[in-house]
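Input: a single structure, listed below in structure tokens.
The complex is shown incomplete by one protein chain, all other protein chains being positioned as in the whole.
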Amino acid sequence: MATLELRNVNKTYGAGLPDTLKNIELSIKDGEFLILVGPSGCGKSTLMNCIAGLETITGGAIMIGDQDVSGMSPKDRDIAMVFQSYALYPTMSVRENIEFGLKIRKMSQAAIDEEVARVAKLLQIEHLLNRKPGQLSGGQQQRVAMGRALARRPKIYLFDEPLSNLDAKLRVEMRTEMKLMHQRLKTTTVYVTHDQIEAMTLGDKVAVMKDGIIQQFGTPKEIYNDPANLFVASFIGSPPMNFIPLRLQRKDGRLLALLDSGQARCELPMSMQDAGLEDREVILGLRPEQITLASGEGNGLPSIKAEVQVTEPTGPDTLVFVNLNDTKVCCRLAPDVAPQVGETVTLQFDPAKVLLFDAKTGERLGTAGAPKAEAHSANVAQFKGR
Amino acid sequence: MTSLADKPSISLSRIAIYAVLILAVLLYLVPLVVMLLTSFKTPEDISTGNLLSWPTVVSGIGWVKAWATVNGYFWNSIKITVPAVLISTAIGALNGYVLSMWRFRGSQLFFGLLLFGCFLPFQTVLLPASFTLGKMGLASTTTGLVFIHVVYGLAFTTLFFRNYYVSIPDALVKAARLDGAGFFTIFRRIILPMSTPIIMVCLIWQFTQIWNDFLFGVVFSSGDSQPITVALNNLVNTSTGAKEYNVDMAAAMIAGLPTLLVYVVAGKYFVRGLTAGAVKG
């Protein structure tokens, strides 16, 4: 086990072609679980292949522990990888699959047997050892693929979308199991996925990637509560964050966002009073669960009336869609209080929780410098005190 | 199709379909049956009877005479075919492995250039090839023919293996590399054990191609080094003496039997080779 550090890693496939990876800077501690997440084609798999040594980087350095492994071949990096397709050797039995890497490394047969037994027990695949991969179910193949990685006891584990070939139910089961396994073994792990739920649930650290660039790197909580830009905000969270394009105005010295539902208008006071934001095209971001039904009077939060267009009960909660500023807005409400279609409801939200993004660049606005979580709570307190 | 359209009842149209199919079976079989019947007839039977008349005396004389004439050439064909098939298949497997799993800058261009070899009319290389064989001292030898068949069989053998291997997921090779296996270890331990079907296809394809070859045989061999096809053609088309059709037909059967046998035993792979080699072009 070891730390992993990527220093300004770059990758191009040739002059003239766009960069596949641009100035990647990441570092994780020993035993941490790092998620690389992003849409397909964002470079996450390339980055993983570069860490594995299956592709060579064209700039920067990859450090495992204190060692620069950038020029090393995959076999010398002491890493193991689990593939999306599992990549089990089809002509070998499960046992031979697990043994293969150990045999090539010239481990003694006694030690190999011991290792296979340990891994098989850990993954509960002892009864499968003599079968061929073709005779196994998807979930079983997945375990064998993990077993092959575990048997090598490498410094770092790489997982390339290991759950995406499983059906929905099994995927959730295996997700929990992987988390348990990691808590037990405390292995340094890099995990590639396009599934934001896996990213949120499994990772100690998450790197959100797009177009070969790391958009944001932080804990799942930071990524969720404090997205660096419009892309991260839209990619993480399900149902996704609502985005309402509008223009900020200044009235009586206060910065206001005007929300219009056709039924009513609401002037939303914005907490960030920085100069230069008025008359600017912005996108207002609001998570569905931050919108609540107005409960009685006088909690001081701004409220707006709107007509319900569609409702989607999902079981634990009901998604209610209304129109604000000609944009479909999703509210996540408890099923017992959810309104009917056609009903007019009064919605409320904490202006301090609202995020602002530049309409042109997608960059987050009004977060300059200050530690954000604190700034927010301060603003809320200030607002409530008024 | 009209036979189908005209019949209102399903059973009638099915009878028509079966009739056409069975008639076609008979027509396809006629040449083989005639060859067999004729080869077992005496010259007298041949001149008095007709193609499909049963021999009054079943005589092996045609086969005996034919074997005496062509057996040396039969062994030549084996001496040419066996090594050429094995070598070209082995090289094709390695080429296909590189072209599908270890691509490098230019390897795709090379594959394109090689593909054209599947269509190459060999007439355009006959003269230079014969000069080269002469320079190498291999003119009119079976070794020379082995060499020629290996060279001009490469296009197809490589194509077979390359197209088979591209369907194997890359992740398998990646996993093996992470396990510490090198180029040849991956080939021998992972890829080759998965290749049995395509090896069969390739062996059978090459065997029929090389055994049945006439052009290279007639150009690059002479006298004692000729393959069976050339010997058969010489036998059938000599104008000296009375024609012994029973001998001709027996010789044709001898020349055709090895590939027919392979077809009967491993027809599945033969058809796959034909369609893979042809459709993929």
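As written, the chains take the letters A and B, and residue 1 is the first residue of each chain.
Definition applied: contacts are C-beta pairs under 8 Å (C-beta built on N, C-alpha and C of every residue); 3 or more make two chains touch, one makes a residue touch a chain.
The rule is short, and it goes like this: contacts and distances are computed from a predicted model.
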The complex lacks one chain in this depiction; which UniProt name from "Cation antiporter subunit", "Sugar ABC transporter permease", "3-oxoacid CoA-transferase subunit B" or "Aminomethyltransferase" does that chain carry?
"Sugar ABC transporter permease"
Contact partner of the left-out chain, one of B:Thr69, B:Ser140 or B:Thr259
B:Thr259
Contact footprint on chain B, counting only the chain that is left out:
1-2, 4-5, 14, 17-18, 20-21, 24-25, 28-32, 34-35, 38, 46-47, 50-53, 91, 94-95, 97-99, 102, 104, 107, 110, 113-117, 119-129, 131, 151-152, 154-155, 158, 182-184, 208, 211-215, 218-219, 229, 232-233, 236-237, 245, 248-249, 251-252, 255-256, 259-260, 262-264, 267, 270-271, 274-275, 278-279, 281
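Throughout what follows, only the chains that are shown with their structure count from here on.
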What is the distance in Å between the mean C-alpha positions of chain A and chain B?
57
Spell out the part of chain B that touches chain A in their complex, as residue ranges.
169, 171-172, 174-181, 185, 189-190, 193-194
Applying the document's contact rule, which stretches of chain A touch chain B when the two form their complex?
49, 52, 54, 73-75, 79-81, 83-87, 89-92, 100-101, 104-105, 148, 152, 160
